[in-house]
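Missing here: one protein chain of the complex. Every other protein chain is in place.
Every chain is named by a letter (A, B, C and D) in the order it is written, and numbering of its residues begins at 1.
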Amino acid sequence: MSVNTTTTDGSQAATGSAGSVKAVSLPKPAAASSNAKIMRTAGIVLLIMGLAAPFMAGNFLIFQLTMMLIYGIAILGLNILTGINGQFSLGHGAFYAVGAYTAAIMMDQFGVGYLWTLPVAGIICFIVGFLFGLPALRLEGVYLALATFALAVVTPQLFKLSPFEHWTSGVMGIVISKPEAPFGLPLNPDQWLYFLTLAIGLLAYVCARNLVASRTGRALMAIRDNPIAAGSMGVNTALFKSLAFGVSALYTGVAGALGAIVVQYISPDSFTFTLSVALVVGLVVGGVGWLPGALFGGAFIMFVPNIAEELSKGLSGAVYGAIMILMMYAIPTGLGGLLKAALTALSKRSKTR
Amino acid sequence: MHMRRNILKYVGAGLVVSSSLAFASISQAADMPGVTDTEIKIGNIAPYSGPASAYSTIAKTISAYFDKVNEEGGINGRKVNFLSYDDGYSPPKAVEQARKLVESDEALLIFQSLGTPSNSAIEKYMNMKKVPQLLVATGATKFGDPENFPWTMGWQPNYQSEGIIYGRWIAAEMPDAKIAVMYQNDDFGKDLLNGLKTGLGDKADMVIAEASYEVAEPVVDSQVVKLKASGADVFISFSTPKFAAQGIKKAHEIGWDATQIVANVSNSVGAVLTPAGLEASEGLISTAYLKDMQDPQWADDQGVKDWNAFMDKYYADGDKLSSFTTYGYSVAQTMVHILEQAGDDLTRENVLKQAASMKDVTLPLFLPGMSMNTSDTDYFPIEQMQLMKFNGERWENFGEIISGEVGGN
Amino acid sequence: MQANTTSAPPQLAVHDVIVRFGGIVALDGIAFELHKGQILGLIGPNGAGKTTLFNCLSRLYTPASGDILYDGTSVLSKRPHEMPAVGIGRSFQNVALFQRMTVRDNIRVGAHAASRSDFFSDALHLPWVRRQEAEVDATVSELIDYLDLGDVADLPVDGLPFGTRKRVEIARALAAKPGVLLLDEPAGGLNHDEVGELGRLIRSIRDDRGVTVLLVEHHMGLVMSISDKVVVLSFGRKIAEGTPAEVQQNPDVIAAYLGGPAE
Amino acid sequence: MSMLLEVTGLHASYGDFRVLHGLDFTVEKGGISTLLGANGAGKTTTLRALCGMIKRTGTIRFEGNDISGKATEDIVRLGVAHVPEGRGTFTGLTTEENLQCGAMTRRSRAEIARDLEQAYHWFPRLRERRNQQAGTLSGGEQQMLAIARALMLRPRLMLLDEPSFGLAPLIVQEMFSILRKVNQEEQVSMLIVEQNAGVVLELADNAFVLETGDIVMSGTAAEVRDNETIRAAYLGY
Partner (left out) sequence: MELLAQQLITGIATGGIYACMALAVVMIYQAIHHLNFAQGEMAMFSTFIAWQMLAWGVPYWLVIPLTVALSFVGGVAIERLVIRPLGDAPVLSHIVVFIGLFAIINSLAGFIWDFTIKPFPSPFGEGSQFGGLISNHQIGMIAVTMAVLVMLFLFFQYTRVGLAMRAAAENPASARLVGIRVGWMIALGWGMASAIGAIAGILIAPIVFLEPNMMLSILLYGFAGAVLGGLTSPTGAVFGGFMVGIIENLAGTYIPEIGGELKLPIALFLIVTVLVFKPTGLFGRTVVQRV
């Protein structure tokens, strides 16, 4: 039977429910290997630039780049949940906050070394995320979006609560000392934190990639595309969805802990729902379902507000909003979608040649 | 705790003394970041966006005031280049902006950065970098701690002293009162509440009911109803303008016949009492250190006239009803005073030194008899306030000018 | 190849299954047995409860009463995702593939129940995970060849023709190595040629792979040509059961379903 | 006989993929045409292209007017009803609301009420389910609903994409006899895509055979039915 790849079936499109998450799937077949080569080259160039950056830039820029990477890690976590598993979250700022508070409290109250706080923050966030994922199982689409949004709104208030004040210092927040580079490395603290973040970011990215390409990742994507069918194939959808929440929260929590160490200060006001909203914006701009998009999303939410402020102080919010909307017109499926289109075009040209 | 603080104090004081000696010699080297022969770069961080954007009026007023200063020739011939950045009331963003101002723009100092969280976030960095963080826009008591943070200084009367003033006054005037307090659940509300209890001293149990609210809440009706039910006859509202207005209005509606006190930040006739209803506001008690522009008693005051002229010319679309404009106007004048005092020696060290050696400095919009004083150990420029009562039309000051005495010792 | 002797216990037994939705009785005491190596055709008018029964068998619904036995053991305590491990696989009436995944990945998901892993090992891509992946890939490749999906194996299923997607769904179900395969209207939307091919495929699945098949289908030509036994449902009740020939002659079936001589 | 629908040089594509490579075919006024073809030949695409659900080029004349540039809803308003693949049920609306949606472009309440009765008369199953959420209907019931909903438009041309999909043989017979009745009594023309070639070739006047985006054979239904290859591929005898 000859195969015609071109006919599309309308039923799926027609019945697609409002809550479904459209994700970017990168082009596969024919030219896949050449595309992969392009991507790999781009990745290596980016990595070299990333390694060289701190020796070229001033400390302020290094700090900004570090924050960009941190947001990137958080967005990567969100991408696992939303892009890969198809669950919305407008509340990932909450996990970021939990990670940050875990690190800060450990350092402030117990004098734990900052490096140790990262895995602990990750584990705590995993547990919190997993537990939140349980009730979230019952919710879909907008309902889940709102439940997570509620989480984002409530979390800063919880950190203010008087019974926890002994630990959290309430509204006054916690000040953290900036760590020096270890082993006598000839790096200043900003450079050291940058490289630390870069290393963790790379590890996080590699793990995410492995995960997506594995049995687990396929199960997560199957749930995203068709939960009932996934269940019928033996995927324990409840467990996997909760685990996806947990892993996603773990990523974001580690990012939060890093953020606390780099900013050297946390307070409930650091983690309002605007943070969650920013993470979603970064996710969409980078490309839902496309893992490297996290980096670009991080760059967007880190630098674009500053550009907006340069353009107009009084109306910086309006400018930022306008840029966001224009981005969505230009690349409605994010940078990942744009890249997909570009690569498809490219591979087609090479095919015809 | 007390022991430790004392020790720190001595150590800190020693450091300040020795370092200020050191500054004296360095300052001759004319190492003056942010300063050229024609310009002084002053940094500022304010929430132009986000939930606290109402406060951006202050920075806008300051900017307008520096326009005026520049137009009139600048400070000792140097124009002020006022770099004001948005942090959206987010501490991480404040850190970023502070680093930008210090490392990238190389501003001489950061002035009037707004909000307790944002200032807390940058305090350590500023002191490490030895860049003045002057006249910060918050009344949190922590920003007057020269032992530990010699580069950070506040301006307005701190919230705790204000609370103490109310406490003392109630303890003296209404010893049998039953007090109900509504407060904003943040450092501002809590500092005021703590101050109140300190001021009440051993009569702290006069406070029979407390109810907090979150800035995120749309209305505080429930809190007011709950507090009235406690049977209190004094209703204190440590709230920001919107909630203070709601509180006054609601208390009036439910016929709560209590003596009402509102915090200084919320005593603007135009921005609080008018929305709440002037009738409902009658009998209100508060404190002040600045003149209220809407108050008819100052109609002929020169300072007020100057302010009006300034607003008309330099900040025409500014809201004259807002007390933030008088605040910004006055704090900018303070900054100009400090820079003028520093003369041509505009090193960070000298500017800080000038800020920490104000002697009886008074401002046009201060209530009569008030002045600013600072020293190496006193980082609270304004510590005086006067109680006042609203007569349904305007505020009437009463009693002495009172000094709060939290800071400085 | 004919149905097994009655001495062997049935591979799948449905005992008096009753399902109610609100006040409506969707299935009213359905009972039949399916022996190893059989192909059973389940037919009946629209809304007779065929898909509902399928959903009971794959545990998406729970009967109000009655029992479903696989190899003599009740499956009612199982949850839907445990069914592939029990040995019951299925396809869906409207094709329920994972739209944005490739054909190959769709079939790989089918092998989910037949493999093990965890988030941690997968994230680190540990050696034993790699070995298992290789095994899964071998199974999947074999199925791709078996169902002639080689040309489209690495395309997302989203753009594929309906008939192709039906085959992907069958491949996906086979990847779990089921004992019983439930096929929900596999011939829908296929033309005569393709239906013939499908018939051969279903027989081959039974003969070469030893899979027992339960088939819901409206295409009488297909049902009658490949089924060993046919069960007819109407309004939630079983109105007939027997060989294709017997059922085709049954006046109740003709009145309720076939409507005059079948094609 | 005059043509209700004349299609010349119809091209269509999904994104960058060309699916139809210049089709020419017609539907007579009051006539029934059928499109035959294997899976993936482009039958569904043709119907979708006709009523503007995808990008297309070429001329599509409906009652002499070129509708190739018109939007779907405007084409529908001219009297073209489309029973789509996958049924397109408004799952959250009741059965009756679904039917009323079908009559959305019509004005007379009395006529609509009468047609509603007619629809229930034809498909009694739907009357039983009239206040039920349409998403809870079985697959076959939803197919009936889709056809009934299209009839509610009082169309002049019906585009039917596999109307027998998922229907029991008895219902298929009934449905085709309803279509025949509608065609004869109300002069509704039809273009039918159907796998059940035997039934549809009996109903249709003309047939077109589609292979990978091109029409490879056309003629009267009888001619096509008698063709050797067609018999083998589509009819099986």
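Heads up, the rule we're going with is that a contact is a pair of C-beta atoms (placed from the backbone, for glycine too) under 8 Å apart; a residue touches a chain by one contact, two chains touch by 3 or more.
Predicted model only: the values in this text are computed from it and were never measured.
Trainee: Specify the residue from the set A:81, A:283, A:299 or A:335 that touches the hidden chain.
Mentor: A:283
Trainee: Per the definition of touch given earlier, which of D:105, D:118 or D:173 contacts the omitted chain?
Mentor: D:105
Trainee: Among A:153, A:172, A:207 or A:222, which one touches the chain that has been omitted from the display?
Mentor: Of the listed residues, the one touching the omitted chain is A:153.
Trainee: Specify the residue from the set A:47, A:115, A:142 or A:185 that touches the hidden chain.
Mentor: Considering all chains, including the one not shown, the answer is A:142.
Trainee: Which listed residue (D:61, D:77 or D:127) would be found touching the missing chain in the intact complex?
Mentor: Looking across D:61, D:77 or D:127, the contact with the absent chain belongs to D:77.
Trainee: Contacts of chain D with the missing chain: which residues?
Mentor: Against the missing chain, chain D presents residues 51, 53, 71-73, 76-77, 81-82, 84, 88-93, 97, 100-102, 104-105, 133, 135-139, 149, 153.
Trainee: On chain A, what residues meet the omitted chain?
Mentor: 10, 13-15, 17-23, 82, 88, 90, 135, 138-140, 142-143, 145-147, 149-150, 153-154, 157-158, 160-163, 228, 277, 280-281, 283-285, 288, 314-325, 327-329, 332-334
Trainee: On chain B, what residues meet the omitted chain?
Mentor: Residues 49, 51, 53-57, 185, 210-214, 216-219, 221-223, 225-226, 229, 241-242, 245-246, 250, 252-255, 271-272, 274-275, 317-319, 321-322, 324 of chain B touch the chain absent from view.
Methods note: only the chains that are shown with their structure count from here on.
Trainee: If I average the Cα coordinates per chain and compare with the overall Cα mean, which chain comes out closest?
Mentor: When every chain is reduced to its C-alpha mean, the one closest to the whole-protein mean is A.
Trainee: Write out the two chains that share the greatest number of C-beta pairs in contact.
Mentor: A-C
Trainee: Using Cα averages as centroids, what's the distance between chain A and chain D in whole Å?
Mentor: The computed centroid separation for chain A versus chain D comes out at 47 Å.
Trainee: Counting in whole Å, what is the centre-to-centre distance of chain B and chain C, each centre being its mean C-alpha position?
Mentor: Inter-chain centre distance comes to 74 Å.
Trainee: I need the residues of chain A touching at least two other chains; which ones are they?
Mentor: Counting only residues that touch two or more other chains, chain A contributes 1, 3-9, 11-12.
Trainee: Help me check something: in the complex, which residues belonging to chain C touch chain D?
Mentor: 21, 43-48, 51, 93-94, 159, 161-164, 185, 188-194, 196, 218, 220-221, 256-260, 262-263
Trainee: Chain B touches which residues of chain A in the complex?
Mentor: Contacts found on chain A: 58-60, 63-64, 67, 153, 157, 160, 170-173, 175, 259, 263-270, 272, 274-275, 305, 309, 313-314, 316-317, 320.
Trainee: Provide the residue numbers of chain B that touch chain A in the complex, in ascending order.
Mentor: Those residues of chain B that touch chain A are 48-51, 84-86, 88-92, 95-96, 99-100, 103-104, 115-118, 120-125, 140, 142, 185-187, 190, 214, 216.
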